[in-house]
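Missing here is one protein chain; the remaining ones are kept as they sit in the complex.
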Amino acid sequence: MAYKMLDGNGAAVEAIKMAKVQVISAYPITPQSTIAEQLSDLVATGELKAQYVRVESEHTALSVATAAELTGVRAATATASQGLALMHEVAGMTSGCRVPIVMPVVNRGLAAPWTLWADHGDAMSERDTGWLQFYCQNVQEVFDLTVMAYRIAEDENVLTPAMVCMDGFFLSHSMQKIDIPDQEAIDEFIGPFVTKNSYLDPEDPMFVCNLTGPDDFTEMRYQQKVGFDNSIKVIEKVQKEFAQKFGRKLQIIEGYRTDDADVVLVALGSMCGTAKYVVNKLREQGKKVGLAKVTVFRPFPFRQLREVLGGKEVIGVFDRSAGLGGQGGPLWSETCAAIKDYNSDIRHYVGGLGGRDVSVRTIEKIYNELLEIKNGTRKEHTEWIDVKENAMDIRQVLKNA
Amino acid sequence: MQEQQEKLTNKPRRCRVLGPVAYEYTAANTGSWRLERPDVDFSACIKCGTCEKYCPTNVITIKKDQKKCVEIDFNYCKGCGICANECPKKCIKMVPERSEG
Partner (left out) sequence: MVELKFYGIGGQGMVTAGKILSEAVSLYEGKYAITVPSYGAERRGAPVNTSIILDDEPVLVNSFVYNPDIVLVSDPSIIDKGVDVSEGIHEDSILVLNTEDEKVLDAYKKYDFKEIYYVDATRIALDNIGKGIPNGSMLGALAATGIVKIDSVESAIKITFGEKAGEKNARAAREAYEQTKKM
């Protein structure tokens, strides 16, 4: 084991390299670009023995990776934002054909307004396409979750592709010290790629992704549902093995100082680090607050979340995506559904959109509101926690009379 | 295609596959879809090869040295009628499949 300084994109590349992928087809898009660039460098220098297929779009990038993996090799791609949106059509093909690709998604908002910056709106729009979704707190988790994702996605009882989501810039371009295990240890952990389902072989032909009538469609969707159901146990098993082998323990839902907490915040992604810092800070002031960090969003781990949130009177849920037209954002809806029989007061927060920093102050403000609600000194909460007061008037134009 | 299928079904090993996969090509013989078939009047045919060029399933072969110069593979001809439509001499007619039977 050796410490390395890497940013989130570098950590993803390191994991993909150590998984010994043989085909790569990635299309560069900010803030994912350095993943595509570094992978092509590794292929050019011969450090990674793989074929790099230059494609003209993300739609093709995922199509190539999916078809390549069907021929019996581990394949890689990565994307962000508009690129992920363009992959949408193929994303369902990959998952429906049970091709277990692992794909880093560098979270960036969807236009319009044009943005380059962190926002979970891109990945949340894909939450029902049949992919596993993991959200990373820091750069170490980008590496660890990507390595684990191969084991989980490729498990014969799961066979479901996985998105490893990291916040654009806040993780993708943040340099952090991380621990990279030896190649031999990773080889032992992940193992070589083995085809476990449908495949493309001219010597033994089959037709993959053919037209399927009402007679069989439901059953094939059900097969995918069973894959998701199975995945929870597999994730737990893989996380345990990973902890034994590499000494780092990750949980599906991490309850951070939640045991005796009066109020708990549920959150995803890089903001969880900042939230832990705020929890520690407020605890020093005698305020009993805690964090439920959701590492696995698909499958949504409702049992694990129920355990952490059991008996909590006031719960805040922080969505880094707008969830337009919904009663709340996606994380809020899932949380409400998970604990629908609890007597908790669940408050929805939206913030950190389009790269707005989720700062210590923002999270402190949320915890203080939740504590006031708990004490009965406050009724309403500030749902759009970091929106400017002049939101409706930020642009003005001159018009001819 | 037919050969491949024979080879496969002869294999004894069967394993479960999840998701949409077709392994036995039951609808592979597209000739069975045909309701009308093209019928060539060879006395008017000038062997120009237009029908061969336009056939979307590539089942027409022109054999210029033979009297019945237009050879159609009825295993795969779907009876779409494009050849009849395109023929410059209008010497291809679409005739009901069943009356031939």
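Per-chain numbering from 1; labels A and B assigned in written order.
Just so we're on the same page, a contact is a pair of C-beta atoms (placed from the backbone, for glycine too) under 8 Å apart; a residue touches a chain by one contact, two chains touch by 3 or more.
Keep in mind that this is a model prediction, so the values were computed, not measured.
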Left-out chain, listing which of the shown chains it touches: A
Chain not shown: contacting residue from A:Asp41, A:Asp262 or A:Asp357: A:Asp357
Given A:Ala50, A:Leu171, A:Val208 or A:Leu353, the one touching the chain that is not displayed: A:Leu171
Absent-chain contact - pick from A:Ser270, A:Ser321 or A:Thr335: A:Ser270
Chain A residues that touch the omitted chain in the full complex: 3, 5, 7, 31, 116-117, 137-138, 167, 169-171, 173-177, 270-271, 273-274, 276-277, 280, 357-361
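Going forward, only the chains that are shown with their structure count from here on.
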Chain A-chain B separation of Cα centroids, rounded to whole Å: 50
Touching residues on chain B, where the partner in the complex is chain A: 4, 8, 17-23, 25
Parts of chain A lying in touch with chain B, wherever the complex brings them together: 96-98, 159, 197-198, 204-210, 212, 216, 220, 223-224, 227
